[in-house]
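The structure follows.
All protein chains of the complex are present and in place, except for one that has been dropped.
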Amino acid sequence: MADTSAVEIVDRAAASVERLRSVRPRVHCLTNFVAMQLSANLLLAVGAVPSMTMEPAAMPDFVGSSAALLVNLGMLDPWRREAAPEAIAAAQARGLPWVLDPVKVERSVERRGFAQCLLDLGPSVLRCNRAERPLLEVGRRTVVALTGPVDRIAWRDRVVEVAGGSPLMDRVTAMGCAGSALLAACLAVEDDPFVAAASAMLMMKVAGTMAAASAAGPGSFVPAFLDAAHALDGEALQRHGRLA
Amino acid sequence: MADTSAVEIVDRAAASVERLRSVRPRVHCLTNFVAMQLSANLLLAVGAVPSMTMEPAAMPDFVGSSAALLVNLGMLDPWRREAAPEAIAAAQARGLPWVLDPVKVERSVERRGFAQCLLDLGPSVLRCNRAERPLLEVGRRTVVALTGPVDRIAWRDRVVEVAGGSPLMDRVTAMGCAGSALLAACLAVEDDPFVAAASAMLMMKVAGTMAAASAAGPGSFVPAFLDAAHALDGEALQRHGRLA
Partner (left out) sequence: MADTSAVEIVDRAAASVERLRSVRPRVHCLTNFVAMQLSANLLLAVGAVPSMTMEPAAMPDFVGSSAALLVNLGMLDPWRREAAPEAIAAAQARGLPWVLDPVKVERSVERRGFAQCLLDLGPSVLRCNRAERPLLEVGRRTVVALTGPVDRIAWRDRVVEVAGGSPLMDRVTAMGCAGSALLAACLAVEDDPFVAAASAMLMMKVAGTMAAASAAGPGSFVPAFLDAAHALDGEALQRHGRLA
């Protein structure tokens, strides 16, 4: 980690948790149908206010009145294909940060091509997994949040790794997608995209660690995870955060 | 409250709870993707039978074999734009009650216009919040269920307010949308739309109060809320209902 210590990231993540609750930023999420409910509930749990309209013509209204944007390509459909460029243009016209989550590009050459086109527009952060990352070329302005058992957030010479969480997170659909929505929310309250990405991934891992303590399986994990996200504070981040 | 006392509303809400379980009315819901699962589960919990098909051509079949209709404009998409007038026409042709829920019209001038067009068709009840209400003109035939920390149901000179519930209800996506679905179900078993609207809002608040007693946050609130809705009875409505 070149210029931001682990201690500093925990402190700034704690500040973001507080700002999410006081500012209550609007986050527009273009995301897939499986991920919508969990993503909206996670944003509400931490204090952010989600909207998810997908009509291309509505992008100026909805993105223009939001503080950050998520573009998620899971279950890519004709509406999001058309809405994504409109949403990104609306975000860029207002200088809003945005996150790209290129879901399952390893399963479709065509989707990979579409994801690369959007990636070339320069999102603040690319959130992806180890199957997706090698297939995409990332420009110098974009932070990469590579998630897995240990998350690795990287931008130029800055790198931070976040461990913790729970293996149950892989047995709940759309946890990664929900993390991307949380990342967009963090971008709304933290100016440094690298710190925002690290903060969001830290919040996911810590809430996952807290939830795993009471969950009996992947079913009870979900409500426990949302309860933990709602209860997050600096003390929880310090106690459970595992940064390196 | 001009002609229906609080005691009478509680009694009639209790009767509706029983009728929902015995009659098991079919309720067709044109609603948004985020709200579908919670709305369907709430309807099933109280005994109603949801359907949610959105194809315009299917509206005569599905609405025509239902006892009430919900039209919710959250995440408005091309299918519902086209299906909503068809569904309303099918409902009106059979004299079925219907609810309009104009979601987030404060975020889009275009959606506000569409909502007003549907509102001009005369729904039995408009269910909306304090941001949406001032933007819409309501005709004399439509009951207004304005929800918030205290709900206010009004029609001509009849007014009733419902308090209670839990602040956690604002931290769960689509609770308002699910309440509109429940309202449609109540219209199927209660002839007076004003009483049906008050009954549905009372049921939401009471189930929310009951759920909050055991919930540790917004995640555990949802299953507790559905359990409470499933367990509702006259005694619970009397004990927890706060009408004025």
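Annotations for the structure displayed:
Lettered A and B in written order, each chain numbered from 1.
FYI, a contact is a pair of C-beta atoms (placed from the backbone, for glycine too) under 8 Å apart; a residue touches a chain by one contact, two chains touch by 3 or more.
Not measured: the values here are computed from a predicted model.
Per the touch definition above, the residue from A:Thr4, A:Gln92, A:Asn129 or A:Thr173 contacting the chain not shown is A:Thr173. Residue A:Leu76 is the one among A:Met54, A:Leu76 or A:Leu119 that touches the chain not shown.
Screening A:Val34, A:Ala89, A:Leu121 or A:Ala231 for touch with the missing chain picks out A:Val34.
In the full complex, subunit A touches the hidden chain at residues 32-34, 37-38, 74-78, 104, 107-111, 170-174, 215-223.
Across the interface with the omitted chain, subunit B contributes residues 33, 36-37, 40-41, 44-45, 50-55, 57-58, 61-62, 65, 79, 222-231.
We adopt the following convention: only the chains that are shown with their structure count from here on.
One inter-chain figure worth recording: subunit A and subunit B are separated by 32 Å, centre to centre, where each centre is the mean of the chain's CA atoms.
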